[in-house]
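As you look at this complex, bear in mind that one protein chain is not there, while each of the others sits in place.
As written, the chains take the letters A and B, and residue 1 is the first residue of each chain.
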Amino acid sequence: MTAPTVGDTMQSDSVRPPKASRLQKLDWLWADTRAKVALGWVLVVLFVAIFAPFIAPADPIEQNLRSILAGPSSDYLLGTDDIGRDFFSRMLYGARVSMFGAFLAVSVSMMIGIPVGLIAGYVGGVIENVLMRIVDSILGFPAIVLAIGLVAALGPGLTNAMVAVGVTFSPSVARLMRGQVLATKNHLYVDAAEQYGSPVWRTVLRHILPNAIQPIIVQAALLLAVAFLAEAALSFLGLGAQPPTASWGGMLSRSSQFLQVSPAVQLYAPGLAIALTVLAINALGDSLRDSLDPVAGTERRLHRTLARAAKRLGSNDGDTGRHKPQTPTVAPPDLQPSTAGRARS
Amino acid sequence: MLRLLATRMAAIIPTLLFATFTIFGLQHIGPADPATVVLGENATEERIASLREQMGLNDPLIVQYGKWLGDVATGDLGESIIRSERVATTIKTSLPVTLQLVLSGVFISVAIGVPLGILAATRANKPTDVMVTSGSAIGVSIPSFWLGLVLITAFAINWKIFPARGFATPGDGIGEAFRHTILPAFVVSTSGIAIVTRQVRGAMIEALSADSIRTHQAKGLPWRTILWKHALRNSAVTIVTVIGLLVNTTLGATVVIEAVFAIPGMGFRVINAASGRDFPVIQGVVLTYVLIVLAINLLIDIAYRIIDPRIQ
Partner (left out) sequence: MTGSELLRVRDLAISFQTPLGVAHAVSGSNFTIGAGERVGMVGESGSGKSLTGLSLLGLTPPAAEVSGEVLLDGVDLLTLSEKELRSKRGKQVSMIFQEPMTALDPVFTVGQQISATFRAHHGESRSVAKERSIDLLQEVGIPEPQRRYREYPHQLSGGMRQRAMIAMALVCEPQLLIADEPTTALDVTIQAQVLDLIVKLSEDRGTAILLITHDLGVIAETCDRVLTMYAGQIVEQCTVDEALEHPQHPYTSGLLAAIPRPGVAAEDLHSIPGRVPPPVDFPSGCRFGPRCEHQTEACLQPQEVLPSGPNRFVRCCRYNELTLPSALPPSLQAN
């Protein structure tokens, strides 16, 4: 082996994280057990929601008054409710209602929030101020109260209720969108100079939206979970899905009126279904967020590993030697408070 | 300080106006006609028309809104369409009930959430932390009304410790008030606990990784002091912010829980009002909710300035 020559740098080229390709977005899915389980459950619920009419053993609104509040049996897997309807079939159809409602709410929030945020962020000035003031004031108070008010105006019903919920979500979407637009707008000015002559709106669509859309997708996932809960709550209160439509919230409401005589499973089945689905959607949203972060997937993990290593080596740039406790998520040395200024998004 | 109050109050007005105008306006864009609601579907055209005239429903929206505002300023919130009760009276009787529930819920959320958050922060990424964090995730996913029903089944029906329905204020005796409040307050607090825990954990982790912690260690201060006196104090701003968010969330939670436990608070009233399209009540209650939230935000703002010397 030849002797190193003068001036040779012994520093190996720092490991460059791989650019996250589109395919790598699926990486996170396989790598994360939690995400896999969550996705599995959500798919099951979606499947049930779509194919309920084919799977359900009985008609969910057909009453069999000779057999009310019966326990589970071979005829009725989860028993019957207070007017003799098959609980299991109602559970299956309830998935439809909940899924439909949740997606509707999120769609509405996006349809309102994205344009508002886009306009506010891009146009700026007085319009931005006014829009944001409105947005902030709506964000200010309990969403459910607002939703109830809207439902009162529009009339009870699943669609109305979920549109109302969507409206209450739209301010947070608008805010997020505006923030993203503001963040990318600065880059845009540089591009704009280069793309002299390209119509503004096209540049906006081609440059701002693709970058801005990722956090919106994460937001959508998390809103889906909340919308799911909201549908259940509103249906429970009688303001959402109306009888005889089966919905998990509504079924709980009925069970609650016959609390002492209903079969126990009829109390737990809808509640657990809601809880598990919301949990699963939340978990998916979290995984999505972890991977679609600006520093995507593997890059982020590598980043974290190197940062942790650098920190442990106690170089003065990142030197925060302490005896306990061990700091878990480590800010890379260049983001330490001592070199203040850059906030971590 | 006074100037602060004045500016904040001034900032509140537009929000208030916007919120109430929206709710006011909603009843007019909706398919329901207040006069029809009062008289019923089968009333004759003429009777509906004359009642509309009486209720001033043919005036432009702005005018109606202005009149309503004027009435509110004098304390007149109108009368319920369904029950012949002044809205102001309804609110007067239901507000204390809701407040009792909200405050109890907030108290429980803080009392459980803050220590849990600190615990998770000091054992970050170890099994304890994982348990706490997972618990929080579950806490926000469980539908509160379902939890309420489950607890009612367990505590009220099976073990007969607490009552299943109804409410009692301290006026009815502290013991009774406690018995009636504890279950719903706990249910109301579950999502709050999750939020508080998560925020406190985050704030404490950040505070504990500050350079000043190392300085405190270099001075020879015991860990106990560093944790409770210094790290906690540095997290105070975040914790106070969370409490603001907490009140908001808890208020929302009480609406549903009042229905589950048949507690005669504002949530209960507004739900009934919504089913029956009782707009005066809805407006009055929404106005009250908005006022509460704004008041809380103001208090939080003041609290900031007291806690953190850097904020002027």
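Everything below uses one rule, namely that a residue touches a chain if its C-beta (ideal position, glycine included) is under 8 Å from a C-beta of that chain, and two chains touch if they have at least 3 such contacts.
As the structure is a prediction and not an experimental result, all values here were calculated from the model.
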Touching the absent chain when the full complex is considered, from B:95, B:210, B:245 or B:303: B:210
Candidate in contact with the missing chain, chosen from B:234, B:249, B:272 or B:288: B:234
Chain B residues that touch the omitted chain in the full complex: 210-212, 214-222, 225, 230, 233-234, 236, 307-310
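Methods note: only the chains that are shown with their structure count from here on.
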Distance from the mean Cα position of chain B to that of chain A, given in whole angstrom: 23
In the complex with chain A, residue positions of chain B that touch it: 14-15, 18-19, 23, 26-27, 29-32, 122-125, 129, 137-138, 140-147, 149-150, 152-153, 157, 164, 205, 208-211, 213-214, 217, 223, 248-249, 251-252, 255-256, 259-260, 270-271, 273-275, 277-279, 282, 285-286, 289-290, 293-294, 297
Residues on chain A engaged by chain B in the complex (per definition of touch): 133-134, 136-138, 140-146, 148-156, 225, 229, 232-233, 236-239, 249, 252, 255-256, 259-260, 267-268, 270-271, 274-276, 278-279, 282-283, 320-331, 336-338
